[in-house]
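Take a look at the following structure, please.
Removed: one protein chain of the complex. Kept in place: all other protein chains.
Moving on, here comes chain A:
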Amino acid sequence: MNIKLIKYGVMEFAELIKTPRVDGVVLHRPFLPTVEGTLCLTGHHLILSSRQDNTEELWLLHSNIDSIEKRFVGSLGSIIVKCKDLRVIQLDIPGMEECLNISSSVEALSTLDSVSLMYPFFYRPMFEVIEDGWNSFLPEEVFKDLESMTDEWRLSEVNKDFSVCPSYPPLVAVPKDVDDDTLRKVASFRHSGRFPVLSYYHKKNGMVMMRAGQPLTGTNGRRCKEDEKLINATLRPGKRGYIIDTRTINVAQQAKARGGGFESEANYPQWRRIHKTIERANVLQEGLIKLVEACNDQSHSMDRWLSKLEASNWQTHVKEILTTACLAAQCIDREGASVLVHGTEGTDSTLQVTSLAQIILDPACRTIRGFQGLVEREWLQAGHPFQQRCAQSAFSNNKSRQEAPVFLLFLDCVWQILRQFPCSFEFSESFLVLLFEHAYASQFGTFLGNGAAGRAKLSLPEKTVSLWSWVNRPQELERLTNPLYEANSLVIWPSVAPQSLLLWEGVFLRWNRSSKCLDEAYEEMVHIIEYNKELQNKVNSLRRQLAQLETEDPLLQTP
């Protein structure tokens, strides 16, 4: 990041920045000494640097700011900045006017409406891009893998101009025998045009998982022969499949009044429908707000903590989502049945279930690259509206009702499985934390926009850098690698008992308690493993030397 860039930002957002620079500002952060220095506002950053040396103490993206509060004691003002990554910092600013100016500028800059003003469109990488992440996980490449396993599927271009389903990518995998006309008809029968598409192919037994939006049966039980034909095409002769509806039967019933609904037994006799109870977006958001409030409660009362933790229902959501994912995985792996997953829109709880089921079933998804591919396929290309969902986090008072920690809950569930199978993942917890941070605020374009059509309009590959370009470099990969990893080709079944599910401290208590001792333990673990490798190398090289000595010396050749 250079000075030129900062100036560029300043010019672009000059009107919004009432005071670009204040001296004598004191920064308070969790676990770090306070710093006095100069506060600078640029178009995208809030920067504080002490004048003693040139290292910056704070470099905060405006888009990371979730809420901002002002406090005054005499002429000394303070602003409390609450970030989307759940960090809370305080800046003491001398001068009431300066404080007010900074506060209102930051407020304006952190709530910009236009996506194209976001930082990723201004950011130029200062690192060497080894592999352009925008080309790393193209659907046609992924499909090649599928083709090597089965010829029952084809890649359809029916959505190439996003006219059939704006949230789907231009290329989707569908049963080979179903033509594009049929797909168009099915799309008109599914929420937001989200007709059933392939999500996962289980190599072991050829079973598949599909996902879709809810069927638009309405109150009078509308039916769509093409829809039935499409999903039946995925069944083996004489076999039944499972439809996993992530909503309770009541919620699904109520959806009929708004034109939605579910697959009736009469029209889908070859399918068994199971209803689960994953909550809707706004309930999840409420849970996040309550959980973070509980974590920041200063009362030191055990009863209060446990009751607030319980009331947040966060752990309940984790358990429900994992349970549903386990169910989907069981249907596929144990029952040898194909599965269709949907909720209402098919862009939230559906994706939680299909992506977690793949973590359970498919060892490839537990590698660093495989996990990136999973996030690409099942979240970004599958049309999860990141922009809406991650516009605000736990501190927002905004009632727009679009925000929801759907992706964060997915990451939490992955963390739970990682805790239960600490040697089966190539990546460590820090990768999950990194994805959480970047989903909410980032210099990279990866999580911008809502759905495939919206993202395409933003020309992200041309105008922004992909997070994967940053991640897939040796030094970054090394940082994210789990030292305990040993490839495990088995299906991994997590326990969903309440005793087995923990609070994700690495995210929710990250700024509340020092992690020094835990970090030291991690380093110690890495040290033990590295020392072992080092010795192994030494032994091997000595052994080679000995062998060489033996062959070199003819006298030792004959006994």
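As a working rule, a contact is a pair of C-beta atoms (placed from the backbone, for glycine too) under 8 Å apart; a residue touches a chain by one contact, two chains touch by 3 or more; residues count from 1.
Convention: contacts and distances are computed from a predicted model.
A.B. asks: One chain isn't displayed here; going by UniProt, is it "Defective in cullin neddylation protein", "Spermatosis associated 17", "Trifunctional enzyme subunit beta, mitochondrial" or "Myotubularin related protein 7a"?
C.D. replies: UniProt lists the chain left out of the view as "Myotubularin related protein 7a".
A.B. asks: With respect to the chain omitted from the figure, which of A:T42, A:N159, A:Q330 or A:N450 is a touching residue?
C.D. replies: In the complete complex, the chain left out is touched by residue A:Q330.
A.B. asks: Please identify which residue in A:T316, A:T367, A:Q402 or A:S430 touches the non-displayed chain.
C.D. replies: Final answer for the missing-chain contact: A:T316.
A.B. asks: Give the residue, chosen from A:K276, A:K290 or A:R366, that touches the chain omitted from the document.
C.D. replies: The missing chain is touched by A:K276.
A.B. asks: Mind pulling the chain A residues that touch the left-out chain?
C.D. replies: 274, 276, 295, 300-307, 309-310, 313, 315-316, 318-319, 322-324, 326-327, 330, 419-424, 484, 486, 488, 490-503, 509, 512-514, 517-518, 520-521, 524-525, 528-529, 531-532, 535-536, 538-539, 542-543, 545-547, 549-550, 552-553, 555-556, 558-559
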